[in-house]
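Below is one structure, written out as structure tokens; comments come after it.
One chain of protein is taken out of this complex; the other chains stay put.
Chain naming follows the written order as A and B, and within any one chain the residues start at number 1.
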Amino acid sequence: MKQWTRALALLFALAMVAAACGADDAAENAVDEATEAVEDAAEDVMEDDGEEDAMEDDGEEDAMEEEDAEAEETDESAAGYAPGSPECVAPADAGGGWDFTCRSIGQLFEDLGLTSNVVVTNQPGGGGGVAFADVAGNRADNSDLVIAASPATAIRFAQNQYTGLEAAQFRWIGAIGADFGVVAVPADSEFETFEQLIEAVQADPTSVVFGGGSPVGGQDHFKVLLLSQELGIDPAAIPWVAYDGGGEAQSALLGGEIAVATLDVSETIGNEDLRILTVMAEDRVPGMDDVPTTVELGYETIFPIWRGLLAPGGMSDEAYDFWVDALGQVEASPEWAAAREENGLSPLRLLGDDFQGFALDAVGDFRTLSEPFGLVAE
Amino acid sequence: MSDRLLGVVCLVLAGWYTVEARTFDGTGFGSGPVGPKTLPTGLGVLFALLALYLIAKPDGEPRWPTRQALWQIGLVIAASYAYGQVLQPVGFIFASAAIIVIIGLLFQARLQLLLPLSILFPVVLAFIFNNWLELRLPVGWWGGF
Partner (left out) sequence: MLSSLTAVSIFAFNLLDGFQAALTPRNIALALVGCLLGTLIGVLPGIGPITGVAILFPITLSLGLDDAATLILLASVYYGSQYGGSTTSILLNVPGEASSVVTTLDGYQMARQGRAGQALAISAIGSFIAGTASVIGLMLFGPPLSEVTTRFQSPEKFMVVVVAFATVSSLAGRNLFKGLLAVSFGVMLSTVGTDLQTGVVRYTFGELKLQEGMDFVVVAIGLFAVSEVLSLLEDTVRGEQVVFQKAERIWVTSKEFLFSLGAILRGSVIGFFVGLLPGTGASVAGFMSYGLEKRLSDTEGTFGTGDIRGVAAPESANNAAAGGSLVPLLTLGIPGSGTTAVLLGILISMGIRPGSGNVFAETPELIWTLIASMYIGNLMLLLLNFPLVKLFVKILEIPTWFLMPLILVISYIGVYSVNNSSLDITIMTLFGVLGFIFRRLEVPLAPILMGLILGDDLEQNFRRALVASQGDYTTFITGWINIFVALLAIVVLFLPQILSRVRKTDIKSEFADAGAEV
């Protein structure tokens, strides 16, 4: 009988030590928060004059959309919104792209003194749908919360995969940094140029097997869809093998199971076993300087995979402005430049209303493309 | 008898599973040589055959719980379901304390020992989770960390 009491005591002793350490952290955090608040205030004072003018137009537009009462309320405390418990929702498991967005940007929010400790919540399911449904349903007016997003998000909105949710129900904060789609073949492939590949596909669309890390109608397959649309080839005729992520697709490409894989720059950069035929971008991408882009080759199709944040629809205007501004500061920081480069992302700065417009247009385009193939639900 | 009952339930499940499988059609891209309905259909048939075998050749009768045990097991299940439902609004600490007391009492705990533990343990766990592991458990009525 005594033994287990001792065991329990031990367990709690351990836990208490843990708790004590945690308390120290908390105390530190509190101090940090205080300093940060002061710094923020100072920054805001300095920036206020310059930004006032630029903000005016936006403010008017937003005021029309939002309820007047709320707009008034936000004006009064316009000196600066500071999220009390900032949270970034990664609508997927730890370790993926959205998780990376939350963790790296969240860490920089904190390191640059823009917010207190950003908690990253992983909420996987339904390709992000679970998280969006939860946010729209239960936390639509939470101003401390942002969600990681990418073109995959826009594609799913376009295909009505987030049942009952529309892209316009959310506020799109901004995108900083973009990956680009690539068309890859093995280094010893018969296709030495993108033209050769196109010729072969145009001659017989069924003769070349394509593959990538997403199902039919998903992000990697959309690269094939967009290109074949521009080339006037029936995309349904091109065989598509779906793998569980880009890693497995690469393995299949090297083993010769598929002839061509549509992947991302970040997945393939510097891999000498692969030959990149084209980067689906306008300008050449750092690290792939010798690879021609689709635009250079005379096509219009590009496929930027932007890394961005969006927010619940009920977020107040001043909170929205705060997050837009904070994201802009992260984008401009040398720390982000380093993190971006490490992960093979190209610079991109698309903030606030610009991003909102861009994203909603993208959703519309994706929908137009998906509809003929029955990819849009209901 | 119990095995036969299991067989019948499995047979119904197999039937539903197979019928449902017939509705899975590919998109405008077709579905390749073997589509999304092939494996489920075959599997449904296999499952039905295994269920039929079970109905034909059941094992001996297992020892089922007594009525009293059934009540208690039902209580645990109900409590467990309720836990999931109230976790968000009530918060991790009080929901856990409640379930520790319920389950503990079923396992014949003495209340004077159980009560303090039931609150202390979730508090410590919640503290570790929310402050250390950066995994946020719902705080609810506790009010914050």
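As a convention for this text, a residue touches a chain if its C-beta (ideal position, glycine included) is under 8 Å from a C-beta of that chain, and two chains touch if they have at least 3 such contacts.
For clarity, every value in this text was computed on a predicted model and none was experimentally measured.
Asks: Given the full complex, what residues of subunit B touch the hidden partner chain?
Replies: Subunit B touches the missing chain through residues 2-3, 6, 10, 17, 20-21, 24-27, 29, 31-36, 39-40, 43-44, 46-47, 50-51, 53-54, 57, 59, 62-66, 68-69, 72-73, 76-77, 80-81, 83-85, 87-88, 92, 96, 99-100, 102-104, 106-110, 113-114, 117-118, 121-122, 125, 129, 133-135, 137.
Asks: What is the set of subunit A residues that contact the non-displayed chain in the whole complex?
Replies: Subunit A touches the chain not shown through residues 3-4, 6-8, 10-11, 93-95, 99-100, 103-104, 106-107, 111, 120-127, 129-130, 133-134, 161-163, 206, 209, 211, 215-218, 239-245, 247-248, 250-252, 254-258, 269-273, 339, 342-344, 375.
Here is the rule we go by: only the chains that are shown with their structure count from here on.
Asks: Spell out the residues on subunit B that touch subunit A in their complex, using ranges where they run on.
Replies: Of all residues in subunit B, those touching subunit A are 26-30, 32, 88, 117, 120, 124-125, 127-128, 131-132, 134, 136, 145.
Asks: Note which residues of subunit A are touching subunit B in the complex, please.
Replies: It is residues 8, 12, 15-16, 18-19, 21-23, 25-26, 87, 119-121, 138, 216-217, 235-236, 239-240, 372-375 of subunit A that touch subunit B.
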